[in-house]
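Quick notes on the structure that follows.
Here the complex is missing one protein chain, while the rest keep their positions.
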Amino acid sequence: MIKVGIVGGTGYTGVELLRLLALHPQAKLHAITSRADAGMPVSQMFPSLRGYVDLSFSHPDGAHLEQCDLVFFATPNGIAMQQTRALLDAGVKVIDLAADFRIKDVAVWEKWYGMSHACPDLIAEAVYGLPEVNREQIKTARLVANPGCYPTAVQLGFIPLLEAGLVDAGGLIADAKSGVSGAGRKAEIGFLLPEAADNFKAYAVAGHRHLPEIRQGLARVAQHEVGLTFVPHLTPMIRGIHATLYGRLKGDADLQALFEQRYANEPFVDVMPAGSHPETRSVRGANRCRIAVHRPQGGDTVVVLSVIDNLVKGAAGQAVHNMNIMFGLPETMALDIVPLLP
Amino acid sequence: MIKVGIVGGTGYTGVELLRLLALHPQAKLHAITSRADAGMPVSQMFPSLRGYVDLSFSHPDGAHLEQCDLVFFATPNGIAMQQTRALLDAGVKVIDLAADFRIKDVAVWEKWYGMSHACPDLIAEAVYGLPEVNREQIKTARLVANPGCYPTAVQLGFIPLLEAGLVDAGGLIADAKSGVSGAGRKAEIGFLLPEAADNFKAYAVAGHRHLPEIRQGLARVAQHEVGLTFVPHLTPMIRGIHATLYGRLKGDADLQALFEQRYANEPFVDVMPAGSHPETRSVRGANRCRIAVHRPQGGDTVVVLSVIDNLVKGAAGQAVHNMNIMFGLPETMALDIVPLLP
Amino acid sequence: MIKVGIVGGTGYTGVELLRLLALHPQAKLHAITSRADAGMPVSQMFPSLRGYVDLSFSHPDGAHLEQCDLVFFATPNGIAMQQTRALLDAGVKVIDLAADFRIKDVAVWEKWYGMSHACPDLIAEAVYGLPEVNREQIKTARLVANPGCYPTAVQLGFIPLLEAGLVDAGGLIADAKSGVSGAGRKAEIGFLLPEAADNFKAYAVAGHRHLPEIRQGLARVAQHEVGLTFVPHLTPMIRGIHATLYGRLKGDADLQALFEQRYANEPFVDVMPAGSHPETRSVRGANRCRIAVHRPQGGDTVVVLSVIDNLVKGAAGQAVHNMNIMFGLPETMALDIVPLLP
Partner (left out) sequence: MIKVGIVGGTGYTGVELLRLLALHPQAKLHAITSRADAGMPVSQMFPSLRGYVDLSFSHPDGAHLEQCDLVFFATPNGIAMQQTRALLDAGVKVIDLAADFRIKDVAVWEKWYGMSHACPDLIAEAVYGLPEVNREQIKTARLVANPGCYPTAVQLGFIPLLEAGLVDAGGLIADAKSGVSGAGRKAEIGFLLPEAADNFKAYAVAGHRHLPEIRQGLARVAQHEVGLTFVPHLTPMIRGIHATLYGRLKGDADLQALFEQRYANEPFVDVMPAGSHPETRSVRGANRCRIAVHRPQGGDTVVVLSVIDNLVKGAAGQAVHNMNIMFGLPETMALDIVPLLP
């Protein structure tokens, strides 16, 4: 049994980790920390966990996370970088669901996240936890930077095209739509139901923190810089990301076959039949990305549709996938979940 | 392995049965019938099932349901009664998720459902599949009438009070609210998103088909007739039923203890701590009923709050529970699901 | 032109007042105060008001509200009572949309609202602004206590029955459902879209602040104390209240005619035809209460369905109605709005 700790268990990625780990046959929850809610039974905050999680939130100081085999950080940005070195030194593996170790260029990270990085040397060691790209490195990693939700959906959609050199990498467009849980479990007026329901809007058009992360990932597979316009939108639903991706084709190819072959052996990427329009609900609650590729009217613009559940494949599910890989378990363990539809 | 057939697999209870059975270690899907969609891969209609259900819908005539160990009817009312006798004669067990075998009094059934019953004698044999009341009879049943969604939520909330004779059984009130999936997967204008979203209404105040079913169930536990006013409402959500139940107390009692004791050994009924307000999302996707009991201002009115997922504990999950009981399997097999929250 | 001030213009009742007053031919906005957002153009916070409201939020200290003819308080409870006396002394009329002047019994108010009242003598003077009951007193009032949203829907539904002495006033039940805007424009986790959408729950079953207000209003029309069980629920929509009311009939009567006659001359109460189920969306954005009365199966339980838009007839619209009455204007001025459907 893997002894697991969760730092910051009161947010949406935290409760989602708990949902998945509660039924994981090889994971045992050691502690779930929350500075503000220490002492409260986890199942009191989240009644959905009644009967599944008997722990109470621990104060970080008394949680003895160094006794864990693995610690997940489901915290705001800037927390994991404070505590990771000590855990690694104690032999604990770490998966950070926040952004502290995602960006390799420290200066870029510090600019977009507005703080100094506490341990730049660990950034170099950290493995970017997108299994479809970095599976081998994840196997031996001590520290995994779990990808962002938008970056997961966008990268998986562009990767086959960029690896094959089929699109003009200088003019990529990612028009992405997220459910409101992507904003986290934070008390902000803009995400109240009366503000966000029956409403649609773009945000952060001038620049979103996931932009450099996506650019870095795409540049890696393209093996050169990419030009990307990324426009996120808020859509009135709880879970789900739909990325609509546009690129200018440079050559001809069987795009359907290209995508199918790229992901043929991936347990969590489903290339839909030609002509499909994947729906976010078709992955609700499941660790899966469904993709369809289109070439409207046979023109030179390729349109890729990529959907995930932002809290699963875009966060907690991908983290459990990474855990499974890091500990040599079957990759689908505890992730064999049929999406909830309707 | 139990060889399972599903008649009418294109509705919400059908797809929900498939979601649950896909991961059931002792069930093997033999056929899923649909007259209108015969030949279509099930996973084409429900992409959520891609990778989990490889069957196509069969035409009823070629489905060889008599080869099954168990057939579920997830059909409109009036279908199961046409086919059940032949299946029973062939040694197949039957669980009807519709209303054909729920009401013991044929005249009452025919009045509320507006048709003649095809096999009144089987009504007598049918066991009403509310395990919390009829577990022993279900074990040996050939034919189970799976309860309606409202009746499940309402009965579980009133049962402890009626069994204990604590409320005036002549003046019960059940104010129930259902998500829109309760109306089924039928093309009707009133259930379109632009009609049903951001809207709330009562319906069928003059009389709803679940009224006689609830009355029958409550009368059985009370051991005499009951007077019930039942007002169903449509609430703008996908899944979930919230029943708010009112009764006039006849005597004094520790209501919290009463409820806790009544359901102490029930795997799928959760009595919440005193003072709780169960939310429908706390059971989303799970086969569970959560109940809280209140006595506002210490008066003589008892208020019971009872929530279920109408498609799980109110339909497909309860049906799988009944299957598990009928075949001597652990009751929670394939039903050990953590609710999806948020 | 009536010179109007609004104290606390950043909440939902504030922006709704602005929506209505912007097109009121006899009202001129003098100042809209907000301590926290002073200086910000109102239309920056609420882009829906671009082109209609050119003012910026004023700091209370510089707003010169004493120059107004009328001041609306769209503030949290406990603010209006601090400032009302000075305004009245300056000859300004006041309509409080909060609860400071609704409860005549100061001790009851102080118990439920958890503070000492700053001006108990003004409570006696204040007129409870339910025009269907108090029209004459409102005409000459200096200070109007605008009713709560639940109390408006519940009282209008029970009044005809109580005035006629037709129901057992000791055992009334009001099962009420509100959209989330009823909770106000406050940053609280429980009202985030991912918490409140696709979810239904009761709250405050043990006791809600609107309970004493409703009891007081019903007692007044019944001319004796009433026994009321009031259970509010949160329903996943933006606007709307649906009250489902239950009473035990003491005698026989033509209930439909009773309701129609009671409200025959009321411009903002619509008694629907017999057998109707009013929907909240049928009053969305409009200052209207629609009511239907049922007697299921001809039994002795009467069921009244009453719907309002909580922000209009339940708050800002009723306040403008009161303003029109206080200033001798046509009652429907600026309130002749067709509900937004769908």
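By written order: A, B and C. Residues from 1 in each chain.
As a working rule, contacts are C-beta pairs under 8 Å (C-beta built on N, C-alpha and C of every residue); 3 or more make two chains touch, one makes a residue touch a chain.
These numbers were taken from a predicted model, which means no experiment stands behind them.
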| item | value |
| --- | --- |
| Touch criterion as defined above, residue of A:Lys93, A:Arg281 or A:Lys313 at the omitted chain | A:Arg281 |
| Listed residues B:Asn134, B:Ser181, B:Gln216 or B:Thr301, member touching the removed chain | B:Ser181 |
| Listed residues C:His30, C:Arg102, C:Lys177 or C:Arg281, member touching the removed chain | C:Arg281 |
| Touching residues (missing chain, whole complex) on chain B | 12, 179-181, 185-189, 191-198, 236-239 |
| Where the unshown chain meets chain A, residue by residue | 171, 173, 175, 177, 179, 194-195, 197-203, 205-207, 227, 229-231, 233, 235-240, 242, 244, 246, 248, 275, 277-281, 284, 294, 296-297, 299, 301, 303, 305, 307, 342 |
| Residues belonging to chain C that touch the chain removed from view | 12, 15, 19, 22-23, 46-52, 181, 185, 197-198, 238-239, 270, 272, 276, 278-279, 281-286, 290, 311, 336, 338-342 |
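By definition in this document, only the chains that are shown with their structure count from here on.
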| item | value |
| --- | --- |
| Set of chains adjacent to chain B and to chain C | A |
| Top-ranked pair of chains - ranking by C-beta pairs in contact | B-C |
| Equivalent interface positions on chain A and chain C, same or different at half | same |
| Chain B and chain C, separation of their C-alpha mean positions in angstrom | 39 |
| Chain A and chain B: spacing of chain centres that average the CA atoms, whole Å | 36 |
| Averaged-CA centre spacing for the pair chain C and chain A, given as whole angstrom | 45 |
| Per-residue overlap in chain C, given as positions that touch at least 2 other chains | 179, 194-195, 197-198, 236-239 |
